[in-house]
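The complex appears here without one of its protein chains, the remainder shown in place.
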């Protein structure tokens, strides 16, 4: 009789990495829809373009690393990375910006570090930060929400958008469809108080609704992920709370100079970051406690960078900074195990 | 109904329990052959009490416990012991271990046995001894000897007795069925344990998916005087883990590295309680247990009461296995059980379940993918470990860190591996890391031990060296002194006289000398005083002088002969060793030469020269050896003198001599002179006889030594010849070259012949 010999357990939950990634992709649908509705076709085109590139890069590099591409491509992690990058960059960003971004994310930030599970930094955020520093013009030219472009549903047509991304459009054309983001607007308000800036800027007073809507859509996706137990509440909640508390404190003391907590939560990439970026398991802290620390630190960093930093939105930098700190957090955030009175700290073994 | 607490994590795998609870427990058919591993429990293996061929009766103890943590073993049915030796056992390694194999005779004849009349009147020690004699070990999972746990009351205060009826693993229903059908036995067992441990309260922890069993137990409890609390815990794996159940029922955690008794809790499996009941009330040892036989590959999943030692195949047959569907055979539950590869593996005391799984039911695990640090494993770990970190450390062999992350608190429950989306065999990684760490520690321990021994040896060698040096010095001094003394009195006895006979001679000589001196003294006094019989005295002195001289002479002769004997012996031995060494060297050099020739190395000529020289040397040594041997042989041929007779003669004469001497002391005058003459004569005769005896003895010794040497030499030669054969065989195995092979083969044939020849000679000459 020849039977097989294996280590226990002998049954498994049917719950694969690709399943996890598929659910993440599903959870981004509301956000993508909202972006498309309010900012035009650009996001969708970028996602498709980035997705194709990501798969191609991943397959090539896996071949070079002598790994079976089929198995690894199926885990879907490349697609998730590409998608997160694509929704983060401006919808009208030229094709080569996306291409460079995807290359950096997949090849450099992920595969060169050893592939899925080994990358210390969130690949999408590495790429985003690099693009932001290298191509500031292209990266800050956000599409203006439809509300500012006139009556009806005046977003750029699909073909026009395609042309803008893959060919080049007149700067005049850009001007009519792009504009500053609310965070930019608030940052470059000169000597105005928050209140005044709000009244003066169309982006803030009229366009903000679109941004809030998109954030709400991301939040929906996040709740879906929480419900499906794909992510835990620890990192998102602590990040949002930390951001809110920081913003709330400063707004409470000096409403003229600081934006309201709600504004912080509702604009920029806050929601996207909270549920889709900092929950990237690979590059975040790994224990529950660690994730609370990780999330809260990112919340605080986002607030600091937004308020006093040079860039309008600080999500990418905050995430990267904390990625750097994650192994350290892991060392000092071990949970207390059963039968121990205190948690072990540090790395153990010979110092 | 007390409060139920919670433990961290846990999972809800599909239960698959219904299949096997449809029919009542059924006794399994009596197997033809039973295999009883000597180690079915934690601790030391039991040691067999029976021999192959013995007939044993059902319930007879066939192996006894060794040491405190061990359990005895009983014949599950009557029959004969077929063998005692290795047989596959249920173990994750799939290795074999010693088993007692019984061929059952089909009679199932019980040994005389009876229960304890009134266990409450017994001393606790005696009662526990009875349970130990019945071989009861924990029937839940690990198989910890129950008597050890029952002794816990001695040095711990036991507040709470927890009866583990959670049975949280999927598929298993053995305990469930036991509770449904034998609640009274369970209660009886609890009574015994409670009598021994005197806990202040007793809790039965049971999962809420066993409502039938809960009902039966509740009914049974109504008539029970004990303070037993049935607590229903939510169904969640692994609530049946000892530590998890304790946390569920009491909210306490057993400190890491401690046992539950340290916090006043003792846990017993429900199956064990029934076994205790049977042991105490009927005197039945643990020879059977309830086994759930289930899985998609059996037609009738059910619970069977099987004898310990029943091969799985018999149970599978009883449940009508579909051979073609059977893909994986698991002993225990699907989460923590082990696979077995062999259907002749027997049921042991801890076998609660056999799952005959089809391929669809337990498909091979998907390939391992990289850990995405998703944290799902941490969410479910009942010990609140960080499985993902442990995995990294185990995989990267960073065992220090793994230990720091409490690897050894992992209960290997498999919850983490169950949920891991990357299908990482996490538990195996932990097991691997644990056994690596354990081996490393053992090796470290061994290395330390070896270092100690090495250092001790080093110190001893040094000391010995010093002592030798000291002794050598002392000897040198002694020799110098002796030389001086000899110069001063040349008649003095030579110092080197090791043999016993020489000692005797020496004493005789000394006695003679003393006598001579005394006689001389007497003569002198007589002369001075002018009294007494001067001539008679003078004659006596002359006689004494003669005998003393004779004794001295004999002594000297003996001395020289022994000395030569010794030198001959020593020489022979040395020569032999020299010859052996020369031969070995020669052989080695030849080997080297051959090697060198093979490889075409340089320095061939030199090696050749060495070999030739060595050959010559070996020959010379051999010759020298043989010559020496021949020289030693003649001793062999001398017809052995009748030593006994000689000895008798000597002792008779000695007695006569003594008598005469005694008489002499009483005699006066002429009679005395006569007597003295007679005495002298006697003495001379005695001395002669003695000498003859000694010479004969010496010869005998020499002959024996020669013979012994011969035998030894033969033995050595034979051993060497054998060694040569093995060496050649080995060389033959290694070479591939045709020519060389033939050469080697012919050499081998010669070597074999020689070895055989020597062996036969050796056998002929062997003393017995």
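We just call them A and B in the order they show up, numbering each chain from 1.
Keep in mind that, in the parts below, contacts are C-beta pairs under 8 Å (C-beta built on N, C-alpha and C of every residue); 3 or more make two chains touch, one makes a residue touch a chain.
Please note the rule applied: contacts and distances are computed from a predicted model.
Going by its UniProt record, the hidden chain of the complex is named "Ion-translocating oxidoreductase complex subunit B" among "Xanthine dehydrogenase family protein molybdopterin-binding subunit", "Ion-translocating oxidoreductase complex subunit B", "Cytochrome-c peroxidase" or "ABC transporter permease subunit".
When you scan B:22, B:68, B:212 or B:457 for touch with the missing chain, the hit is B:457. Across B:27, B:125 or B:364, the single residue that touches the chain missing here is B:364.
Within the complete assembly, B:97 is the residue of B:19, B:47 or B:97 that touches the hidden chain. Contact residues of subunit B toward the unshown chain are 39, 89, 91-95, 97, 341-342, 364-370, 394-395, 425, 428-429, 431-432, 434-436, 439, 443, 446-451, 453-454, 456-457, 580-581, 584, 712, 715-716, 719-720, 722-723, 726-727.
The rule is simple: only the chains that are shown with their structure count from here on.
On subunit A, the positions that touch subunit B within their shared complex are 1-13, 15-17, 19-20, 71-72, 75, 77, 115-118, 229, 232, 281-282, 284, 286-288, 291, 330, 334-341, 344, 346-350.
Per the touch definition, subunit B reaches subunit A in the complex via residues 7-8, 11, 13-14, 92, 94, 170, 243, 247, 253-258, 326-330, 332, 334-343, 355, 357, 362, 364-367, 369-376, 378-379, 382-386, 388-389, 398-401, 403-406, 409, 412, 414, 417-423, 425, 427-428, 431.
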